[in-house]
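In what follows, a single structure is set out as structure tokens and then discussed.
Of the protein chains in this complex, all but one are displayed in their positions.
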Amino acid sequence: MTYQHAQDNWFSAIIIGFIALMVLLNIFRARVGAQLFIRRIPGLDAIDEAIGRSTEMGRPVTMIPGMTSFGVVAVQSLTIFKYITKQIARFATPMRLLTGDATVFAVAQEAIADAYNESGRPDLYDGDSIRFLSDRQFAFASGVAGLIQRERVAANFMFGEFYAESLIFAETGNMVGAIQVAGTISFTQVPFFVAACDYTIIGDEFYATSAYLSREPVLLGSLVGQDIAKFTFAFLALSGATLATVFGVDDSIIKLLGQPGGFDAFIQEYFGGGTP
Amino acid sequence: MQPQTIWQKMLAVDRRLLYVLLLVNIVMFLLVPVRMPASISPPVQKFYDTIEALQPGDLVMISSNWSASTLAENQPQLEAVIKHLMRKKARFSIISIEAQSRDISYRLAERVTKAEGYEYGRDWVHFGFVPNLTVAIKGMVTDLPNTIKQDVRGTRVSQIEMLKGVNSLRQYKLVIDVTPSGTVPIWISYSPKEVNIIYCPTSVMAAEAYTYLDSGQIKGMVTGAKGAQEYEQLLGIVGLASRFTNAISFSHVLIITFILLGNVAMFMNRLAERREA
Partner (left out) sequence: MTWQLNPQDQWLWIWAIVLGAFVLVLGLIPLLQVLPPRGRRALVVGITFLAGLFFAAEFFMPVNEEQKNMLTPAIQPAQNLLQLIGALALGLGTYGLVRLHLKNVVQKRTQWGYSVVLLVSFVTMAFFSIWNTLAEKELAPKTPLLENSFKLLFDFTLVQLDAAMFSLIAFYIFSAAYRAFRIRSIEASILMFTAMVVMIGVVPLGAYISYDLMGFSAEPTPEGASFVQMLVHNLGLPKVANWILTSLNAPAQRAIEFGVGIGGLAMAIRLWLSLERGIT
């Protein structure tokens, strides 16, 4: 049995439902006017500084979602890039958005055009600034590295999912003296970004970025919901560890917390019946 | 401002000098025939034990998704895995997710199996490549022959001797994922619970997998070339990894030496600046 359906472990499905409910509830709270707080993220404050520097130097800004395929991560990356583009549009600073995924490329064209429109500078939009280079990892990496070197970019923003190519981007940016801000959910690439970039946004901070930049109630409310979910996870982890210590790892209550079929085994043992 | 003192020069060292030093270091230690025995790490021991527990004729699925770029790490892993499976007389099928990794793993398996008299179609088979691993695994669980349809040589799966009566991935005993990319969570999520999973990542991807190792979702792990060396040592063979690890060991030493030198330079420079002030 695998985790292909909710029935594989109803308890997991209940947790998913609970997280969804918390997120939606807090979005509603924020919409009706609750004041929500978000802590400072220095890497995001640096975005404006980096754009300012690019403008002064007259060199382009690069935005790289990497090989991120189209999905929630790519949408989040493009939301951040849209914000950056709006800032850029005020100073007419040149920009390049380089992607290794064709679907992201198609959506990015629309998003960036929208950003220029919303800033009141549709004339600045140049379709050639958004480039799909290659969907082969290292062909894409060499394309990006080449462009950073040739155009001597002044600011480099990398947001998305990254693999082994991350250090090639970050170190090339470092060579040309660009201010670099990276944000990724790819745990394995964080050390490379930390070593070569000025600021790195790690893990779920990546998802908090759009809320931080826009201060939109919907996004802030969603963040509060996520925090409640995190506390729930911490509570479950702690309870699991305690219960496993007391009852042993083979007890059905432990399986309930984390195994396919665990819900049925739990009901069977504690209530003497099958799944309703 | 031009660097003046030796410490300032060290802090502003041209990175090309570092590159040359690393290159010389790697080439030199690849050529030096010194072999240091490895200490067998627990994940490699578990990996070895999982394959050791197989019975003759057991079915094993190898997911091989690496291409030329990570050859130095993944080739020794796959070679050692195939040799171990042949030693246990297990039957195996290989599956890839793109054309280059299909070609490389097919050629490698052909070469390694030929030496041991393993016959294609009877003892091993290559499923070619599937564009979407999630869909393929889900499909193989419910109906393997109709998901794969034909092997790399164009033979229909139902006509392959090794796969007679095989309808589902559930009939396999083990999945071995040899890969530089994040495919192992897909195998964990979608393959049947009764099928064990063991993992051969590149060194950089291994950090992510310790969490699955701890939870028992993967039963063992061979990390990059250095893990492959430990595995080769357990198997009693001298393969590619045993030749590579010397260079890796001494590259680590070189990097650590330079990190220390960088710190010394930073301290001495600060000291000099304070004195001047």
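Note that the chains are named A and B in the order they appear, and that numbering of residues resets to 1 at the start of each chain.
We adopt the following convention: a contact is a pair of C-beta atoms (placed from the backbone, for glycine too) under 8 Å apart; a residue touches a chain by one contact, two chains touch by 3 or more.
Keep in mind that this is a model prediction, so the values were computed, not measured.
Participant: Any idea which of A:9, A:62 or A:76 touches the chain not displayed?
Facilitator: A:76
Participant: Could you tell me which of A:38, A:92 or A:194 touches the chain that is not displayed?
Facilitator: Counting the whole complex, the residue in contact with the absent chain is A:194.
Participant: Any idea which of A:27, A:124, A:155 or A:254 touches the chain not displayed?
Facilitator: Per the contact definition at the top, the residue touching the missing chain is A:27.
Participant: In the whole complex, what residues of chain A lie against the chain that is missing from view?
Facilitator: On the chain A side, contact with the omitted chain comes from 1-2, 4-7, 13, 16, 19-20, 23-24, 27, 70, 72-73, 75-76, 78-79, 82, 102-103, 105-107, 110-111, 114, 127-128, 130-133, 135-139, 141-142, 146, 150, 164, 167-168, 170-171, 174, 185, 187, 192, 194-196, 202-204, 206-208, 210, 214, 216, 218-219, 222-223, 225-226, 229-230, 233.
Participant: What residue numbers in chain B mark contact with the hidden partner chain?
Facilitator: Chain B touches the missing chain through residues 13, 15, 18-19, 22-23, 26, 36-39, 41-42, 67-71, 100, 131-132, 134-135, 138-139, 141-142, 207-208, 210-211, 213-214, 223, 226, 229, 245-246, 248-256, 258-259, 262-263, 266.
In this section, only the chains that are shown with their structure count from here on.
Participant: Report the inter-chain centroid distance for chain A and chain B in whole angstrom, where each centroid is the mean of the CA atoms.
Facilitator: 28
Participant: Could you please specify the touching residues of chain B with respect to chain A in the complex?
Facilitator: Within the complex, chain B contacts chain A at residues 15, 69-70, 138, 141, 180-182, 189-193, 202, 204-205, 207-208, 215.
Participant: In the complex formed with chain B, which residues of chain A make contact?
Facilitator: 1-4, 137-138, 163-164, 175, 187-188, 258, 260-261
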